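Every protein chain except one is present and positioned as in the full complex.
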Amino acid sequence: MNTRFNEIRDFLNQIVLGKEKQIELCLCCILAKGHLLIEDLPGMGKTLLAHALAKVLGLEFSRIQFTSDMLPADITGVSVFEASNNSFHFHKGPIFSSVVLADEINRASPKAQSALLEAMEERQVSVDGKTYPLPFPFFVIATQNPLEQTGTFPLPESQLDRFFMRISIGYPDREAERKLLENEERRLVLEKMASIVTEKEIVAWQQEVKRIKTEPALLDYVQDLIQQSRDSGEFGNGISPRAGLDLINAGRAWALLNDRKYVIPEDIQAVLPSAIGHRLTMIQDQDGQVNIGVNPAQRLLEITPV
Amino acid sequence: MVSLFKRFHISNAEELQPDRQALYALMLALCLAISPHLMRLPVWFAALAFIVFLWRYLIINRKAHQPGPVLRFLGVITLIYMLHKHYGTLLGRDAGVAMLIALTMLKFLELKTLRDYMLVVFLCMFIILTSFLYSQALWLGIYLFAVVIVLFSVMMYLNHGSRDHLLAMLKRSASMLMLGLPVAALLFVLFPRLQGGLFGLPGDSHSGLTGMSDTMKPGTINELNLSEKVAFRVDFSSPVPVANQRYWRGLVLEEYDHGLWKERRFKKTAVSELKYSLKDVVEYTVLQEASNKKWVFALDMPVLKPDNLEWGPGRSLRAARGLRERLQQSLKSVSQYYYEDISDDTLAKNLDVSSVSGERVISLAGELYRQSGSDKNYISTILAYYRNNAFFYSLQPPMLDEHPVEDFMLNTRKGYCEHYASSFTMMMRLAGIPARVIVGYQGGEWNEQGDYMIVRQSDAHAWSEVWLDEEGWVRVDPTAAVAPERIEYGLDAIRQLVAEGKEPGSLSDEKIKIMLQMSLLANTLKGVTMFWDGVNTRWYKWVIGFGKENQSFLLKWLGFQQANWRDMVILLVILMSIVVSLQALLLFHRRKIFDPAIVQYQKFCNRLQGIGIVKFKHEGPRAFADRIIKLRPDLKTPVSLVTNTFIELRYAGNTGTFQQRKLAQAVRSFHPKRNR
Partner (left out) sequence: MQEQCLSRDNLYMLPTRHGFIFSLVLLAMLLVAVNYSNSLAYMMTFTLFSTVLVSMLYTHRNLHGLCLTYGESKPVFAGELLSYSLVLKNGTQRDRFDIGIDIKGDKSRRCDFSAHETLKIECTTRVQHRGWHTLPAVQVNTRFPIGLLFSWSKPAQLEKKSLVYPKPSSWQDFPVRYSENSMTQIQSRRNNDDFSGLRQYRKGDSPQRIDWKTYARGKGLHSKEFTGGEMPLMVFRWNDTAGEKEQRISLLTRWVIEAAAQGIRFGMELPGKKVLPSNNEKQASKCLTLLALM
């Protein structure tokens, strides 16, 4: 199994240079059946990474470019009147595919955003009173620009909570940058490559993740983390039960990726910043100022003994 | 886990009205506390209890009202009148206890606020205490301490009970009591004890005690003989004398008045010395049951008089007052001695035959004496006379006429120890040999379970002491001549013989032994009884019998020569604070979930700390291992081994003993050295 994972890793590392950790987290997200949010500045390779992921998984892939004038129907599809048989016919939107790349999700209006996020949560789409199930497996890989950028509609916390993980890519290091500059366009490399994973394999792995053991000692640690986030008084909102469950699942997937049959605290620590980071905020102090220098997830890990 | 909508309660505890469950619990506790007294209370208490509980029940169901002040007053007056009528007094132990119980029951009727409930609980505790004034038996102690636990649970229930589990409260009060025991034991041992009471004891405190009578008229011992009650127990510190040497000297009866033996009026004079060899001395401790009599029984013949005892006539021992409590007494005796105590007065008393009647017996004595020639031979002649003339040992002897000695020697010839001792002594005196009757116990049963001897009332015995010019006072037991089984095997053997229709003295030793062999069941039963007696004896010896003497002995042993109140209080306070601090440590110690893997891993971390590598609290074991290896690549193998095994144990659920041992071994052999 490990060799298969290595193949995938190699594949992705060829496309996105010097981002092993982020790639690992993406895989973790897929194994745990979670939706992924990639957040970074334009031009950092968000779309490329998402594209590569879709490609490697060999799944049906569609891409939605979000814009501010987008309507929900642009995502879910629309019923069209067909004169020939005198009835409405539902034309499926781009969301009806196994991997959906929702590019620049925070550029769209909240209405359009919520259409996508509802589909993510329920794994089905309701149009004109009829319910259409989405394919299985179903991933959404969304990218977004940092909130400070102009012309964005920030995702509200409730929507953010639906994403299993949020990762940011960051600048490549010097070595990777050099490689990037030297070689040909990555996108072209991607075009040339063939997918290496089958749908069946993914489903099998997802089953495997569920069988990863979590011992009481580990659950204690996770509970301590949750408790700490709620009681320490340093964080705005504590970790929600859903987030806690996601954290455990992410830890399981991480353990599987490391070829282990059980979860250890390091697995949790590795995935926590991505799995919890977007749901945790530091508390505001007396003058309403957030202590910007502190990463809440990192802080939570530091104050919780193993 | 923040609970926002929590049930709050009104705060003023004084006004708290306990619920129905509290009432039932209290009713139960009250019944439990009163139960040991039940048999002693007047019969109409049953009616009182019935009325009170019924009334209370009606009050609960709002069918009746609580008694008003007038009714309460009338109730109290009626009770006092009834009690006075029953006991004749309101003072004293019995009436006092009855009054306490009655008033508690009345209080039970008017329970309303928390304070009433608490008061009834306190009264119950007091009632429990009064039970000990009647009996201090082990089982009663255990039972009543259990009731105290129940009472503490009731107190808990009253204060916060509706929100706690009943079982949890019982458990908590039991553990509180257990934790309290060390301090209680300290207080028990070191609290300054007084000799005797503060105000003197009421007269009814010691009724119902049995003991040996101070006179003997053949026929009275019979009653005692049949009782299996324990007279005293003996702990030997030297080898135990054989059965036929175990004569427990009680009273020396020298005056004879028409068939009635009694002690001579005794003037305290110097008791003549006993001549004996030191190697014969037997040391032992007698634990004598309360008898309300002064006699203290010592092995024949006591050597020294303990300070708290006095000499009675004929070197018998007695206490200053009747024994109202058990007496624990260390004594020394010898079996071989020369006892010369023959003043003119004594001589006259022991030769007195003025009240002996019957011509035939007087002439018989004269004839037998002439035949034997010497005093010593005369004794053998008389014993032979018993043996050869169809004298029988019997527990149901026929009545004797107005010449008891003559009637017994010549007609009935059936009797037990008293008859033989009495007739033998008189036969001696008739021949001009000074003699007297000694009353006490003979024999005793060895308790294998407790390594001590039990002497029962049924072991009561009478024998003679004869004055011989060369040998001093010599013990002669005429009963042995008739029924040697009585001396060797005790009264039980006689009874069994009689039950099987055989005459005492007719069977050989072997046959008796076979006859006395018990069935397995009987043996087991006896073992259990003996064990229980052993436990009880220890209980009395160490707990109930603990008094001023033991206390001063203990303090001397601890190094306080002249222990005064101040020293004792200081010692007590110091020891108590030590104990309580230890308990506080125990109680406040944060209970950790015990995982042996954690303990081992902690050792591993401590060793690393020794070389300056400290694990961060938030660091996982694998991350820590990676950091160590980065810092000290030379430690890679052992650190990986420990870490992997620990992770397997803790996070992989692989908690076999093999893994545990592997981890322990890996940690044990891990001795990192500081990098230079």
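The letters A and B name the chains in turn, as written, and every chain counts its residues from 1.
Just so we're on the same page, a contact is a pair of C-beta atoms (placed from the backbone, for glycine too) under 8 Å apart; a residue touches a chain by one contact, two chains touch by 3 or more.
Given the structure is predicted, the values throughout are model-derived calculations rather than measurements.
Colleague: Thinking of the whole complex, not just what is shown, which of B:23, B:103, B:179 or B:353 touches the missing chain?
Modeller: If we include the chain that is not displayed, B:179 is the one touching it.
Colleague: Have a look at B:23, B:125, B:395 or B:410 and name the one touching the chain we're not showing.
Modeller: Only one listed residue reaches the unshown chain, and that is B:125.
Colleague: Who touches the missing chain here, B:31, B:468, B:554 or B:580?
Modeller: Considering the complete complex, B:580 is the one touching the chain left out.
Colleague: Tell me which of B:98, B:111 or B:144 is the one touching the absent chain.
Modeller: B:144
Colleague: Spell out the interface residues on subunit B facing the chain that's missing from view.
Modeller: Residues of subunit B in touch with the missing chain: 1-4, 6-11, 13-14, 114-115, 118-119, 122, 125-126, 128-130, 132-133, 136, 141, 144-145, 148, 152, 155-156, 158-160, 163-164, 172-173, 176-177, 179-185, 187-188, 191, 193-194, 196-199, 201, 205, 325, 543-547, 576, 580, 583-584, 587-588, 590-591.
Colleague: By the contact criterion defined above, which parts of subunit A meet the unshown chain? Give residue numbers in ascending order.
Modeller: The list for subunit A reads 227, 231, 233, 283, 287-288.
Convention: only the chains that are shown with their structure count from here on.
Colleague: Between subunit A and subunit B, tell me the centre distance in angstrom, where each centre is the average of that chain's C-alpha atoms.
Modeller: Going by mean C-alpha positions, subunit A sits 80 Å from subunit B.
Colleague: Using the touch definition from the top, list the residues of subunit A that touch subunit B in their complex.
Modeller: So the residues of subunit A in touch with subunit B come to 213, 215, 217-218, 227, 230, 261-266, 269, 301-306.
Colleague: For subunit B, which residues count as touching subunit A in their complex?
Modeller: So the residues of subunit B in touch with subunit A come to 1-2, 595, 617-623, 647, 650-653.
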